[in-house]
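Moving on to subunit A:
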Amino acid sequence: MGDNIYLPQLARVAHIKEEVAGERAIKTFRLEFDNGGGFEHECGQCAMLSIFGRGESMISIASSPLIRDYKQFSIMRVGRVTSAFHELAVGDVVGIRGPYGNSFPVDAWRGKNLVFIGGGCGLAPIWPVIQTAVAQRADFREITVFYGGRSPRDIMYRAELEKLRGAVDVHLSVDKAEEGWDAFCGFVPANLMAKQPAPDNAIAITCGPPIMIKYVIENLRSLGFKDEQIYTTIENKMKCGLGKCGRCNVGKDYVCVKGPVYSWAELKELPAEY
Partner candidate 1 sequence: MEALLDKNRLKDWIAALDGWEAYAPARQDGIWSYQPAGDNPELNHPNTPQPPKGFAFPQREIFFKFEQVKGEAPRLTAVSPAPTFRVVFGVRPCDGRAVPRMDRVFSDHVDDGYYQARRDGLAYVGLACNTPPSRHCFCQSVGGSPVSTDGLDVLLTDLGERYFVAAVTDTGKALMQAAGALLAKPGAAERKEVARLHAAAVAQPQRGVNDAAAAPAKLKAGFDSPLWEELARACIGCGICTFLCPTCHCFDINDEVTGTVPLKGSRVRTWDSCQFPDFTMHSSGHNPRDTLGSRLRQRVSHKFRYFHENFGMHQCTGCGRCVSECPVGIDIVRVVNEIAGSV
Partner candidate 2 sequence: MSEQTPYEPRIVAFLCKWCSSAGSDLAGVSRIQYPANATPITVACSGGVSPQYILSALRKGADGVLVSGCHIGDCHYMEGNMHARRKLYLVKELLEFAGVEPERFRMSWVSAAEGAKFAQVVRDFVEDLRPLGPQDKLNAERP
């Protein structure tokens, strides 16, 4: 038998950070490979993470491809596998296989303005693009990040977002007003409309809850963004990550292979089975 495509590599949890607490808790994990292990990835790709005895879960790689020492994953506690991740301690060993899926065409975006619009844990899949663009800041023109959570406690990557200021325009928001919050109050699509980014020579990249994406796309279009200028990622239940197990398809596309990154021009042609 040739390469075993279902056999994960082992990776060690090198660092854990609690991003968001509570019922929809999010933790960020840095996974490191031992000598010679690992793989290269591109912005937007995912990996299948394993906790043996619990199973596998497909998670976006949240670190920039420029970072070689580790891969970062921000995982919301939702079910069987993700809950097990939240129980991990530094030093624990997990399984990982990948990378899977397509990627954001970052190279094609050089010389353009980038507008990122994220909500909730939807910041993680676009984070590698933000990181890469900031690392290669001269290659891009204006970079704007819109990001919102339900409350100030639901803002992930808070410290990292603050560090971006200067290089990047950061517009944070929370759904409901709360004492001590002096940035925008309201939903992310509304914040977007309040700031009105211009569509000229721009690419908009959005990820978040489906309902947010829906209104973000409507608003981007009303701002003059064309379907080809809008990118998003979609997710479906996945098992193999290799276009064989048959469950993540949206029309003819297996999201694990042809996705998760789509321009709105592509996505609107597909059935909305995600």
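Note that in this section a contact is a pair of C-beta atoms (placed from the backbone, for glycine too) under 8 Å apart; a residue touches a chain by one contact, two chains touch by 3 or more; residues count from 1.
Per the selection procedure, all candidates are chains of the complex that A comes from, given by their letters.
Predicted, not measured: the structure shown is a model, and the values here were computed from it.
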| item | value |
| --- | --- |
| Chain touching subunit A (counting every copy) in this complex, out of 1 or 2 | 1 |
| Subunit A - residues contacting candidate 1, complex | 1-8, 10, 12, 50, 52-56, 78-80, 82, 93, 95, 235-237, 239-240, 242-252, 257, 271-274 |
